[in-house]
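Here's a structure for you.
Entry: chain A
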Amino acid sequence: MVPLNYYLVVSAILFSVGVLGVLVRRNAIVIFMSIELMLNAANLSFVAFSRFMENFDGQLFVFFVMVVAAAEVTVGLAIIVTLYRNWRSIFVDRIHLLKG
Partner candidate 1 sequence: MDWIALVIVTGIKTLFLLLVFLTAVAYATLMERKVLGFMQLRLGPNRVGPWGLLQPVADGVKLLFKEDIALPVSEPKLYAVAPAVTAVAALSPFLAIPFADRIAPDVVTFLGSTVDLTRFSMNRGVVADIPGSVLFILAVSSLSTYGVVLGGWASDNRYSLLGAVRVTAQMISYELALGMAVIGVLMVAGSMRMTEIVEAQARLPFIVYQPLGFVLYMIAAFAETCRTPFDLIECENELVAGYHTEYSSMRFGLFQLAEYAHIITVSGVAVTLFWGGWQGPWLPSGLWFALKTFALVFFFIWVRATFPRVRFDQLMHFGWKVLLPLSLGNIILTGCFLMLWR
Partner candidate 2 sequence: MESISFPLLSAIIFSPLAGVLLLAFVDRENRDLQRWIALITTTVVFLLGLVLYGAFDEGTAGMQFVERHVWHQGLGIQYFLGVDGISLFLMLLTAFLGPICVLASWTDIQERLKEFLVSFLVLECGMLGVFAALDLFLFYIFWEVMLIPMAMLILVWGNPARRVYAAVKFFVYTMAGSVFMLVGILVVYFHQARTTGIYSFDLLQWYDLRLPFSLQLWLFLAFGLAFAIKVPMFPFHTWLPDAHTEAPTVGSVILAGVLLKMGTYGFLRFNLPLFPDATAYLVPLMVVLAIIGIIYGAFMCLVQKDLKRLIAYSSVSHLGFVMLGIFTLNVEGVQGGLIQMVNHGLSTGALFLLVGMLYERRHTRMIADFGGLAKPVPRLAAFFMVATLASIGLPGLNGFVGEFLILLGAFRVEAYWAVLGATGIVLGAWYMLSMFQRVMFGTVTHEENTGLSDLSRREVGLLVPVVLFIVWIGIGPTPFLQKMEPSVRATLERVSLPQGAGTHRQAALWPLSGPGTESAGGMSLTHPAGSK
Partner candidate 3 sequence: MDGLKYLAECAGVLPFLIVVGTGIVILLVDAFSPLGRKGHPAYLACVGTVLALAALFRPLPLENELFGGMIYADAFAVFFNAVFLLGTLLVVLLSVGVLSWERIERGEYYALLLFSTAGMMLMAQAANLVMLFLGLEIFSIAIYVLVGMPRHQRRANEASLKYFLLGAFASGFFVYGLTFLYGAVGSLSMSAMAAYLGTTQTLFNAYLLLGSALVLVGFSFKIALVPFHMWTPDVYEGAATPVTAYMAVGVKAAVFAALARVFWLALPTIRPHWIPVFWVLSALTMTVGNVMALTQQNVKRMLAYSSIAHAGTILMAVTAASDQGLTGMLVYLLAYTFMNLGAFGVVIYLQERYGVGEALEDLRGLGFQSPLLGAAMAVFLFSLAGIPPTAGFIAKFFVFAAAVRADLLWLVIIGVLNSVVAVYYYLRVVVVMYSRSAESGWHPAISESPAGSVAAAGALVLALWATLHLGIFPHAFWEWARQSVYVLL
């Protein structure tokens, strides 16, 4: 059996890539996908822990996380589409009406 830590390392890498993506990228959709990557990293470690401990709660939680991710996708896409219709851009550094 593959040791738990392998899964955790992969998930940590996924998570870090997601965080970096959010911080570095400027395209709203790409940022958004990076966030989804973070959620999926969490799913991976949930499943890994769940298998490792032979406790199925973790896999159940993944369902909820997926549902939430889906809901976020929906709302996020709607927001981005609306934004694009008004701004003609989805690059977050070009969207700055509000400022101190």
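The candidate set was assembled so that all candidates are chains of the complex that A comes from, given by their letters.
Here is the rule we use: contacts are C-beta pairs under 8 Å (C-beta built on N, C-alpha and C of every residue); 3 or more make two chains touch, one makes a residue touch a chain; residues count from 1.
All values derive from a computational prediction rather than experimental measurement.
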Identity of the candidate that touches chain A (this complex; choices 1, 2 or 3): 3
Contact footprint of candidate 3 on chain A as seen in their complex: 8, 11, 15, 18-19, 22, 28, 31-32, 35, 38-39, 41-42, 45-46, 49-50, 52-53, 55, 57-58, 60-61, 64-65, 68, 71-72, 75-76, 78-80, 82-83, 86-87, 92, 95-100
